[in-house]
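Starting off with a structure, shown below.
Only a single protein chain was left out; the remaining protein chains are all shown in position.
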């Protein structure tokens, strides 16, 4: 005979799961479940016109990293793919650093405004964040393309004769990503800084620290959680960026996202696309786990 | 007695690392039409018992009955019990009248009945002029009365009050104490009152349960608790007490002979079996100040503090214990003794409470 406390516990759990079923069903169907299917597809053979043949094959996974030389059949690293991976990691890292360099002072600035002003400044940061990614990328595009604002102004001022090719370079992708992801860096750093007690800074100055030292030794360690959160929030999405490299990089400067799309378009290699997709997911998961580990350690109070 | 609430071996453990035993196997009987108080410091388990009776928590084990029916499987909305919350928990999006009528509305009472009962309740707590106000616009004391009216409107058989007066200022609190007492007598509803204020408990209750660390130390009328505390905790928690070490010499039926620290002997009512070392509890107002050689316990008068209605004498007894003695001031008392003078403390054996250790 079940005891009353157990019955009640069971009933509470049942009610909870009933409430959760609609959300979980939709998510399993249209978010998580399909990931498993992707995994399955990654070990099949590509079909002739796209799609797959239901035949087991590890070729796709092989092709993620390696390639077979078409002339002498030797095995080698897939230069094309590896250079794309490298570009993605490089650009994401640079984006994160640039966002940090700009975002940290910005967050600091907002956090040091009088209380009533802060909400207004935050609103100014949040508005771009809510704006369509495409629109923001397009706005930068208009600035730096050959017939765009910057070049037109420079030519008009007589500083240059020919437009500077800024678009379709790694620089333009970097610029686009920094522009798009900057608010994501500012928000968590600001959240950390808002809670910061500036009396500690007073103490620092009282104890003969210079401005820079106060920043380095007093402020920075205490807002580290926000900095780390912001870095992850920028690094992870930029690694999987698709729209920005497509618009800003043209067809030449591919990042992982574009490489994946290629397999479902011209490339007609769905299994490879699936494998690449899972690889990206794995990298992201590792980055997130690293964050959780680091953030977890930050929770322990300093002495 | 007709038992309104009856609990046996009631236990509540909260999960966690480590698990917290808020209530450890408690037995309690609360009578119908009684003003019963659960008294103790925070964390003693008094609020836990209340929440178990209301139905917001479920006991880990034990039985809990109301008028003979088990409450264990009933959700709160099926129990004829209403609660006055410590934070009042008034619905902010409803007016005073809507708040008071909420319970009746949930019970499906007809509109006309709701209207008249609400009016009756507002009269009872003198809030009729504020019927349509939003609850955020009234004062703390008024909110408290609305919370009370709301809980009384559905005419429950048991009313639970969770430290309802703690947020009120002194004068308002005194008034409300009388109000609540009057309401209980008038309505005949069993009131179960939780507080940490022992003065409040003594003033209002028919019976008090003194609790600490998840257990009940003593249940009794205010008089019982005050005059005959069962153990050291109760004696210390209620009012002021002096604790004196003593040795049992002999027990004869209802009385026990004790030797005090000074060597003098007294006889006191026997409370418990057993001998050896015991602790005596003596109330400050039950002792007298006498000249050095005539009393039971000699010492030095270290301080005399004047309090208007009475004077508190602090005596450092020869055996090292500190004793506080209270004497009511009257026009013809003069201070017979000066600070620093040697005196002695005396008291009749009747007032010495032998405590369980």
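Every chain is named by a letter (A and B) in the order it is written, and numbering of its residues begins at 1.
In this text, a residue touches a chain if its C-beta (ideal position, glycine included) is under 8 Å from a C-beta of that chain, and two chains touch if they have at least 3 such contacts.
Going forward, contacts and distances are computed from a predicted model.
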Hidden subunit of the complex - UniProt protein name among "NADH-quinone oxidoreductase subunit L", "Spermidine/putrescine transport system permease protein PotC", "Dihydroxyacetone kinase subunit L" or "phosphoenolpyruvate--glycerone phosphotransferase": "Spermidine/putrescine transport system permease protein PotC"
Contact with the hidden chain (one of A:60, A:187, A:239 or A:254): A:239
Option from A:188, A:230, A:249 or A:273 whose C-beta touches the chain left out: A:273
Absent-chain contact - pick from A:37, A:66, A:80 or A:207: A:37
Which residue of A:3, A:83, A:152 or A:165 touches the chain not shown here: A:152
Sites on subunit B contacted by the missing partner chain, in the whole complex: 15, 54-56, 75-78, 81-83, 85, 87, 89-93, 102-103, 106-107, 150-151, 154
Residues in subunit A touching the chain absent from view: 13, 15-17, 19-20, 22-24, 26-35, 37-38, 41, 51, 101-103, 105-106, 108-110, 112, 119, 123-128, 130-136, 138-143, 147-149, 151-152, 179, 182-183, 198, 201-202, 205, 211-212, 215, 236-237, 239-240, 242-243, 247, 256-257, 260-261, 264, 270, 273-274, 277-278, 280-281, 284, 288
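We take it that only the chains that are shown with their structure count from here on.
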Chain centre separation (subunit A, subunit B; CA means) in Å: 61
Touching residues on subunit B, where the partner in the complex is subunit A: 58-61, 72-73
Interface residues, subunit A side, partner subunit B - complex: 3-5, 7-8
